[in-house]
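Yeah, one chain of the complex is gone here, protein chain that is, but the others are all in their spots.
Up next, chain A:
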């Protein structure tokens, strides 16, 4: 038994481990090799000593014995680790400690990780990577399952024999694309312009810019698929800016073929000023109807840190008219900021353009942000709310008022 064990160790040490070490996967292999050798040890122990005496420090022996020799041979690596390798090592330890850390991390991500200014920033970044990783894994699994199901279905279909003859021409997605592009091309000549203001790069972090571009890509595709698309303008767009690089990452070759207008000019240089309306949640003016002769501007900005008044400042500087969506007028707002994502904005504007129906358009506001649609004027509703609350909960009037003032701050302050 003893000799067999030795033999096994030798094999493990001579063949597997150097290979493993070369590829930097020492830790993955260690436990396995040890389990092998140990299980042999343990069997031997039991056969010799059947007594049930409990040795509390036995785990220490196990931890020390299986290792010391192996490690002492493995350790003579260069002692001074490069900072990258050290960071990788730290991450590995965090993972072992059960923190939220990605299993695999690329060189580039590792560098970003090291550049994070604080401990909490590092933590957040790692969590983000981990969640991304999990999503990817899930997606992969799902597509795999789908493929299997499809193959199965095909198998069954081929077993059934004959394929059905269809009198309709199959509409392939490329055909659809052609139709969409035709519409988009038309919109570039006759369509109503919609401006995305790309001048907020320096207000955002890298991740916010990535999110922004993602949202714009979503809105562009939604616009292309609509019955009557807008003519999209990207204004103040600087070549080789972060926006530009992100767009190329998202669209790849398609970036050059998009049916939109991209320009480094400001919208005020392209369009007459009196036709422009800047859409911003901070605007004191509330949009009543959608005007087909105006040109609406949407600020391409994701502000996770809630920088109030940035786009309003931009509009003030250029002396433009501003407007906000009438969210409070139509929705009983509950939680969340009133700024919407760019694709939600696009869907709302498209629906308004087609139907002029606010209720239909505001369906695209996330459900979690409001309790329901307002069917009476807000003032009356507030009165009934007041009444219900005072009757039901026995709350004081002032308390109720405070609560409402929280969700409708401007109205109470300005009047």
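Just a few scattered comments:
Simple rule for what comes next: a residue touches a chain if its C-beta (ideal position, glycine included) is under 8 Å from a C-beta of that chain, and two chains touch if they have at least 3 such contacts; residues count from 1.
Methods note: contacts and distances are computed from a predicted model.
Missing chain, UniProt protein name: "Mitochondrial ribonuclease P catalytic subunit", from among "Light-independent protochlorophyllide reductase subunit B", "Origin recognition complex subunit 5", "Electron transfer flavoprotein subunit beta" or "Mitochondrial ribonuclease P catalytic subunit".
For the chain missing from the display, the contacting residue among A:57, A:108 or A:239 is A:57, taking the whole complex into account.
Among the residues A:176, A:313, A:337 or A:356, only A:313 touches the chain that is left out of the figure. Along chain A, the points of touch with the absent chain fall at residues 30-31, 34-35, 37-39, 42, 52, 54-60, 62-64, 66-68, 71, 75, 86, 89-90, 93-94, 96-99, 203, 284, 308-310, 312-314, 316-317, 398, 401, 413-415.
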